[in-house]
Structure formats: C-alpha cells, structure tokens
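Input: one structure, supplied below.
Only one protein chain is missing; all other protein chains are in place.
Now for chain A:
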Amino acid sequence: MTAENVTGLLKLYIWNVRLGISRSMAYRFDFVIGLITSVLFSGTAPFLQYIFFTQTKGYPGWNLEQILLFQGLLLLWLGLRQMLFGNVLDVAYGLVRKGDFDRLLVKPYPPLGVLLCSGFNLKGIGATLSGCALTAYALYGLELVPSVGQVALFLFSLLCSIFFYMGVTTLLCTIVIMLVQIGRVEELVERVLGFGDYPINIYPRMLKQLFLTVFPFAIWAYVPSQALLDRMDSGIVTAAIGCFAVFGFSVWIWNRSLNKYTSAGG
C-alpha cells in the first residue's frame, strides 16, 4: 500500500464519518435518544466493576483509584473502537448477503481499506465521552499529571490497539466473505477479546505472557494504564510487536482469500 493510498483512505474515512453523522441526524429523535442512552449505559460496566472491587478483595496490586483509571481507559478504548470500526462487520455481512461485495472491488482503493473506512458508528460516542471523564476523574484522584513521555506511550499504545483491532476485524471479515455465514465465531471472538477487560496481572503467568505477545489484549487498557501510572516495563514492546504482527497476518490472509474469491452468480 502506497502513502498516497493511506492519505486517500484517511480522507475517505473522514468523509464516511461526516456522512455517517449526517445519516444519524436524519432521524432526529433516534439520534438524541441514542446519544443519551449511549452515555447513560456506558457507565454501567465501571459501576459494576466498582461494586465488584469494593465488595471483594479487589485485584492484587491495584487500589481503587488505580482501577478507576484502568476502567476509564478501558471504557475510552471500547467507545473508540466502536466509533472507529463498529460498523465494519455489519457492512461486510450486508455486502456479502446482498451479493454486493464486488462493488468494493471496483473502487480505486484496496478493498480492505474501503471496508475499514466504512466502519464509523456514532453509538460509541457515549462510552468514549464517559471513558474520557472517568480517566480524568481517576487521574485527578491519583493526583497524577502525566509527563510528555507517558502521554506519548499512551498514544502509542492506542495506535497499537487500533492496528490490533483492525487485524481482528479483518480476520472476521475474511471469514464472512469466504464462508458467508460465520455463526458463533464472532461471539467466540468477542468472549476471547473480553480477557482484555481485566488487568492481566490477575491471570496465570502463561496467559499473561500470551496477552502481552501473541494475543496482545493487554495493549487496550492494561498497558496504557501502566504507562500513566509510571509502572511500564518491556511488555509494551512485545505487545506492540504482537499488534502489528496480528495486523500483518490478517492482511496476508485477506489478500490470499481475495485471490481465491469467486464472486456470486448473477
């Protein structure tokens, strides 16, 4: 993929975001109610975690303020990933079911890029805003003022997270396009991704290593919270390599599958 392609796709993504928001606003009532419920419901998960944490022994190595920071970052990531790529699988399903996938192949960009660019979903806004608020609150409670280096590490882990999630989504889209029906694979993947919703130091050593390398779920909330808490170790390096490796592998699989694509009759 050329630099021109990347710039073009980023512009295309922004256009898709604009049109996505315009489309949401075409139904005003649904738009306003959607925003309100999104913000309200996004607080449920951190609240449950709060109860769980305060009514049990909590997580070893984490106090309440620190776990709030973790929850804030997790919420921020979950919101961002839904906003950035929340629609990708639905679009892929739609294209395949209606026999429209060919349309992606007559666009002057890599088809995977066009597919990922169509992923914007405004429903993630609530979780993103709540995540920002909770993170800010936790930082205030911890009396932490992140240094430039910590912010850079946080942004880098966010970038790695995006690539990792694009990789996971690409693999799922490949399955959708080749097999049309993926049944409960998506559910299974969602469950597995759920491992990243907890600090990885609560898992056995082998799983912890796994989540910092081959399946780098730690990059979503654990690594950035460690960075902001100034407890970073070499885990970020292996996790980052894992994220880019997963993305690279998924693109390789995608391209191989695309070469075998036979379209539908018609």
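Throughout what follows, a contact is a pair of C-beta atoms (placed from the backbone, for glycine too) under 8 Å apart; a residue touches a chain by one contact, two chains touch by 3 or more; residues count from 1.
As a convention for this text, contacts and distances are computed from a predicted model.
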{"item": "Candidate names \"Roadblock/LAMTOR2 domain-containing protein\", \"Transmembrane protein\", \"ABC-2 type transport system ATP-binding protein\" or \"Proton-conducting transporter membrane subunit\"; UniProt protein name, chain not shown", "value": "\"ABC-2 type transport system ATP-binding protein\""}
{"item": "Omitted-chain contact residue, chosen from A:59, A:109 or A:244", "value": "A:109"}
{"item": "Touching residue (missing chain; options A:6, A:19, A:64 or A:214)", "value": "A:19"}
{"item": "Chain not shown, touching residues in chain A", "value": "8, 11-12, 15-16, 19, 22-23, 26-27, 98-100, 102-103, 105-110, 259, 261-263, 265-266"}
